[in-house]
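So the structure is just underneath, and the comments pick up after that.
What you see is the complex with one protein chain gone and the rest in place.
On to subunit A.
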Amino acid sequence: MSIEVRGVGKRYGDFVALDDINVSLPTGQLTALLGPSGGGKSTLLRIIAGLESADTGTVDIEGVDATTLPPQKRNVGFVFQHYAVFKHMSVAKNVAFGLEIRKRPKAEVKAKVAELLELVHLSQFAHRLPSQLSGGQRQRLALARALAVEPSVLLLDEPFGALDAKVRKELRDWLRRLHDEVHVTTVFVTHDQEEALEVADEIVVINEGRIEQIGSPDQLYDEPANDFVMGFLGAVTRLGPLVLRPHDIEVAVAPGVPGSSAGVVQRALRVGFEVRLTVDVEGQDEQVLVVLSRAHARALDLELGSKVWLSPTTGATTVPALAVPREAVASA
């Protein structure tokens, strides 16, 4: 195991940022810490980096107890949301910084910087100042700078959070490819479930200072441990006693399926290739959201006021409806 976190807790006054966190991150893996803002994921990352100290518990990095080591001694690379580039240094100087303070020979530094700038596609900007780069370029520079010292783990704190949607998506794909090339153990913090599902090998869902679930993207999506995880990973809706995804609801225009709930279509919204229905179901205050393909909706000849019978599709991912988390309602 590359990073071993045991029993880590952290409080700020009365606020419990982290409560007894236990997690093992294997060498070479790309892990996402996913959760809502203020849930403690950034604090955990900063504790692993040594930028913050835990009140309780231990952190091992590559088999060494790093709990009391200062950040300088942990050999971790850290990438910040707002780049944290050294503004007065050229791009090449930024990347060279970690190597220069390690007193590496000049020729070696030069070769390594050239190699890394090549890797992050910034070779032609080597002599520019960071202020002359775009946000995406600055973040790639920050990444190259962190990788220069050959860290045993690479930690990224909301690395794409400050970038616009298009650049974010590009960098996300690029990070995945970079990781496949470089194979450094990587942990990144994000509140964007799509980002986590798309990039990570493993996702740790953190909420209110606790770990809700650890698993592969597929596991999390298909077998959520609770309604929070289910709600955080995608849109959900409630049908009778179950919480399930809107696209996991079967729509029929006649009663037939046993246990199906009768309802009336209140609203139909077409977004691209899908149709989103809002259905009033008998005996349920909350409206049910249903997503189906446009072709399917057309085949059923649905319109406002149509009477429909809803049931979970076979193999649908469901969790019992205890309390539907607020995030789920917001994103639904």
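The rule we apply is simple: contacts are C-beta pairs under 8 Å (C-beta built on N, C-alpha and C of every residue); 3 or more make two chains touch, one makes a residue touch a chain; residues count from 1.
The definition used in the following text is that contacts and distances are computed from a predicted model.
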| item | value |
| --- | --- |
| Undepicted complex member, UniProt protein name, chosen from "Sulfate transport system permease protein CysT", "Lipoprotein", "NADH-quinone oxidoreductase subunit J" or "2-oxoisovalerate dehydrogenase subunit beta" | "Sulfate transport system permease protein CysT" |
| Identified contact with the non-displayed chain, of A:G77, A:P217, A:G234 or A:G263 | A:G77 |
| Touching residue (missing chain; options A:V113, A:V149 or A:L239) | A:V149 |
| Touching residues (missing chain, whole complex) on subunit A | 49-51, 70-72, 74-78, 80, 82-89, 93, 97-98, 101-102, 142, 145-146, 148-149 |
